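Missing here: one protein chain of the complex. Every other protein chain is in place.
Chain naming follows the written order as A and B, and within any one chain the residues start at number 1.
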Amino acid sequence: MSLKNLLRAVLGNYLFKRALRAFGIIVAASTITFFIIRLMPSNPIEIFINQMMSAYGMSYEDAKAMALALFTIDLDKPLHEQYFEYVTNIIRGNLGTSISISPGTPVMNVVTAFLPWTLFSVSISLFSSFLLGITLGMIAAYRRGGIFDRVVSTVAAVTSAIPGYLLGILIVVFIGVRFGLINYMRGAYSAGLTPGFNLPFIVDVFLHLAAPFTTYVLSTWGGWMLSMKANTVAVLGEDYVTVARAKGLPEGRIRTQYVGRNAMLPLFTSLAISLGFIFGGSTLIENVFVYRGVGRLLWSSINARDYTVMQAVFLIITISVVVSNFLADLIYSLIDPRVRVGG
Amino acid sequence: MIELETKGTLTVNEPVISIDNLTVEYVSPRGVIKAVRGVSLKVYRGETLFIVGESGSGKSTLGLAMLNIVPRPGRIAGGSITYHIDGRNVNILDLPLEDQRAFRWKNVAMVFQSALNSLNPVLRIWDQMYDTIESHDKHISREEVYEKVRRLLYLVRLDPDRVLKAYPHQLSGGMRQRVMIALALLLDPKVLILDEPTTALDLLTQKSIMEVLKNIKKELGLTMIFITHDLSLAAELADRVAVMYAGKLVELGDVYDIFYRPRHPYTFALMKTVPKLTSIDEELYPIPGSPPDMANLPPGCKFHPRCPYATRACSDVEPSEEWLTPSHLVACHRHRDLSLRVEAR
Partner (left out) sequence: MSLKNLREATRIYLVDPLKLISRKKSGLVALFGLLIYIIMALFGPYLVPLDITPKPGKRYLPPSLEHPLGTDFEGKDIFSQIVNGAWDVLYVAFLASSFTILIATLLGSISGFKGGFVDSIIMAVDEILLTIPQFPLLVVLAALVRLDNFTLALVLGVLSWPALARAIRAQILSLKERDFIEAARALGLGLKHIIFVEMIPNLLPYIVVSWILSMTGAIYSQVGLVFLGFVPFTSHNWGVMINLAWTWGAIYHKDSVWYIISPIFAIIFFQLCTISFASSLEEILNPRLREVR
């Protein structure tokens, strides 16, 4: 293959295009953060400098020098150079240093201490909710119009109409307070336990997971269930399902290979996209349960006026969405033969 | 263009399928719609029977009913469909589900109308061939299956190496329909039902599919039931023709009777819609009026609102089926006093 052809193949490649787009969006998102930080009427750098000056009596120059060190933005340089530096720093993974939550620690370290907890709690909930939703959705589709379908569909519509964090509050009020279980609804594990791979700690972690898990699942299963039901009903009307029956295939095979596979296909994309919103969608529920994840960290960073942490959390939330959208495309092109094309 | 070919006379009049008083209905918000209203019909071994009629006449539903796979919200409300195969008489409607599953495709297979949607988009053609055989014969080896599939694909003039690896969307409409035909022949069925096998295809593809079907008829000698509105196809392939209107048989006879000596005004009108060989630019005669609303059928003979010969009796009483000769059946009040002549072509 000549170099020209190779180049054309790479540039024309579906995945390459998607990757390029994902990269473009990450740059766009960091640009937005840059503008928020640098150009807002009350931008955090100015706020920080003023705070330092009034609280510790620093001179403007000293405070500014400190801000420069923390934010990795040099205010004296021309705007476009500041911007360029900022973006390259982000790409290198240098997000500055924490101001107040853990002064002096690189922001990356602060964030990575919280990240796994969100990843753990939300992904378990997400997969459970997905499985529950598609199972019930498929059963409802097979029995459409029946009592099971009506009850489950109605409950699904109602629960998915309620904002998740309000469900969380109700769980705290009606179960936590009433039955004295509130201690299991505060935090990711009991105070005083040292994190480690020992049985008491793991049991404790799962006990603390119960309430946020229930909340996530309750507020999201309905959406999965209703779309799975709609997809399945549509697929059941397809000719190839009738053909499969005519062919005398066993019902189990029709259900999995003919109905299930085709009905679930579009949902995998939604699942991958939801994976991206693991960090972005956890803000409110984590605050209801004081769960030590990125959503809680975002809240703490704002309350503590730790702008570098805030900026990093926001960026990571966004990047995770971009990356999983990219993965969604990748997965879809792997599981749906119709888009499995090189060009 | 119509061209009747000489048919070999059927030597043995032995039925393979006896349909008796079959009724199929669909439950819709507008009420119960009877798509098939008491059809009785025998299909003989080795013959090619055409079931013709306008869309909505219930002919496709009849085809699905023969395999007992009428999709929801449809259901078979009465009657029986008895297969006479290997010296046994089996009413498919009475079989336990698992036996029905095993019965289908092995004894009776079907080629469906839309080649586009008949194949599962996420499985390769090979997988859809293999799962069909495997669910009827657990012990067959992959090599045997491959050998068989290859032979059948050659029969429908497809290149096995190319087709088997492909997903449906990678094949053209004509190729997909050939795949469906090969798939239908996979288990050597005794009966093959073809529901509008050429409708969704362009003219050239239609022609080549027809060649394939003729070839199959000649080589395999199986019983074929065509469900179609395409009368030129009937003229080329049919031994007998059944005409359906509003869910009922209105006429049934051998292909010459139906084409040259129709006794039902609807059949007569249908024949007049076929362009003739003698002159190309001759006028066509579309049937006046529109097909009946199945949810709201007229009283009496269902064809009377469109029938130029209708009398009082036609709008009051639905005519019963009458055998004119041992092979020619008609359901019309006026079959005795009408002389319907179709010019020789």
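Simple rule for what comes next: contacts are C-beta pairs under 8 Å (C-beta built on N, C-alpha and C of every residue); 3 or more make two chains touch, one makes a residue touch a chain.
Just so we're clear, the structure is a prediction, and the values are computed from it rather than from any experiment.
S.K.: In the intact complex, which of the presented chains make contact with the chain not displayed?
M.R.: Listed by label, the shown chains it touches are A.
S.K.: Out of A:Leu6, A:Leu20, A:Ala113 or A:Ala157, point to the residue that touches the absent chain in the complete complex.
M.R.: A:Ala157
S.K.: Quick one: which of A:Tyr83, A:Phe120, A:Phe201 or A:Phe277 touches the chain that's been left out?
M.R.: A:Phe277
S.K.: Of A:Val155, A:Ile169, A:Leu265 or A:Leu330, which residue touches the hidden chain?
M.R.: Reading the full complex, the residue touching the unseen chain is A:Ile169.
S.K.: For chain A, which residues reach the chain that was dropped from this view?
M.R.: Residues of chain A in touch with the missing chain: 21, 25, 28-29, 32, 36, 40-44, 157-158, 161-163, 165-166, 169-170, 172-174, 176-178, 182, 185-186, 277, 279-281, 283-284, 287, 298-299, 302, 310-311, 313-314, 317-318, 321-322, 325.
The criterion applied here is as follows: only the chains that are shown with their structure count from here on.
S.K.: Taking the mean of the CA coordinates per chain, how far is chain A from chain B in Å?
M.R.: Using C-alpha averages as centres, the distance is 54 Å.
S.K.: Mind listing the chain A positions that touch chain B in their complex?
M.R.: The touching residues are 236-240, 242-251, 253, 257-258, 261-262, 265, 335-338.
S.K.: So in the complex, the part of chain B that touches chain A is made up of which residues?
M.R.: 64, 67, 69, 71-72, 100-106, 109-110, 112-114, 117-124, 131-132, 135-136, 167, 169, 180, 183
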